[in-house]
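First, the structure itself, so that you have it in front of you.
A protein chain is absent from this complex, but the other protein chains hold their places.
For chain A:
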Amino acid sequence: MLSRLVLRAAPAALRALPPPVAVGVLHTTRPLHTTQQSLAPVPPLPEKGGEVRHGLIPEEFFQFLYPKTGVTGPYMLGTGLLLYLLSKEIYVINHETAAAACILTVIIYGIKKFGPDVAAFADKLNEEKMASALAMKNESIQTLQTAIEEEKKEQWRAEGRSYLFDAKRNNIAMLLEANYRERLLMVYNEVKKRLDYQVAMQTLKRQKEQDHMIQWVEKNVVQSITPQQQKESIAKCILDLKALSKSAHAAV
C-alpha cells in the first residue's frame, strides 16, 4: 500500500520540478523492461511445448520416476493413489462425478475428432500473418535497394558535371570569339569607308580642278584666236595639205 502511495506521488513530484530537469530525470518509479524479452530481436517462439502425457501429466514426472520404477511406475502410483482415495472416501462419489465423467467424455471425443482440423486452421492463419509480414519486409527491403541504386546512379551522374561545365565554357568562349571578330570586321569596314570617302573627295576635287582648268585654258585660247590669225592658219593648212597630197601622189 505504501508502495502504491509512492508510485502515485512520484509523477506529481516530477511535474513539480522545472521542465528541463523533469525531462532529464528518468522515471525510475515506473518499471522498465525487466523481463528477458527486452532483448531485440525477439527470439522466435519454440515449435512445440513441453511434453505432456494423457494431456494432464508432464513428461518430467515419468522421467523422474523411471530410474527407480521403470516404465510402469507412475501408472502403478496413479492406480494405487486412486484406489486409496476411493476406498477411504477421500474422494466421494456423488452426482458431480457422473456429470464430470460425461463432460470429460464429450470433451475428449471432441478433441480427438476435431483437434487436427482446428490445429491446421490455426496454423494456416499464422502462416498467412507471417507471410504478409514477410512480404512487407521484403517489399520495403526491395524499395530501399532500388532507392540505393537510384542514389548511386545520381552520384555517377553528378560526376559528369565537369564535362558539362567544360562544354559550356567552350560555348561561351566561342561566342565571345565570334563577337570579337564581328566587331573587328565592323571597325575595319567603318574605317575603310571613311578612308574611301576621303580618297574619293580628293580625286573628285582634283578632277574638277583639272576640268575647270582645261575649260578655262580652252576658252582663253579660243578667245585669243583672232579672225586674222584664223585666216592665216587656214591658208597655211591648205598649203600644207597640197604639199602632202603632192607627196602622196608621188609615192603612189
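Simple rule for what comes next: a residue touches a chain if its C-beta (ideal position, glycine included) is under 8 Å from a C-beta of that chain, and two chains touch if they have at least 3 such contacts; residues count from 1.
Note that contacts and distances are computed from a predicted model.
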Protein name (UniProt record) of the chain left out of view, among "Hemoglobin beta chain", "ATPK synthase", "Proteasome subunit alpha type" or "Centromere protein L": "ATPK synthase"
Listed residues A:K48, A:K68 or A:R161, member touching the removed chain: A:K48
Of A:A40, A:L56 or A:V71, the one touching the omitted chain in the full complex: A:L56
Among A:I93, A:A158, A:V221 or A:A250, residue touching the chain not depicted: A:I93
Interface with the unshown chain - residue positions in chain A: 35, 45-50, 52, 55-56, 58, 60, 87-89, 91-94, 111, 115, 119, 123, 126
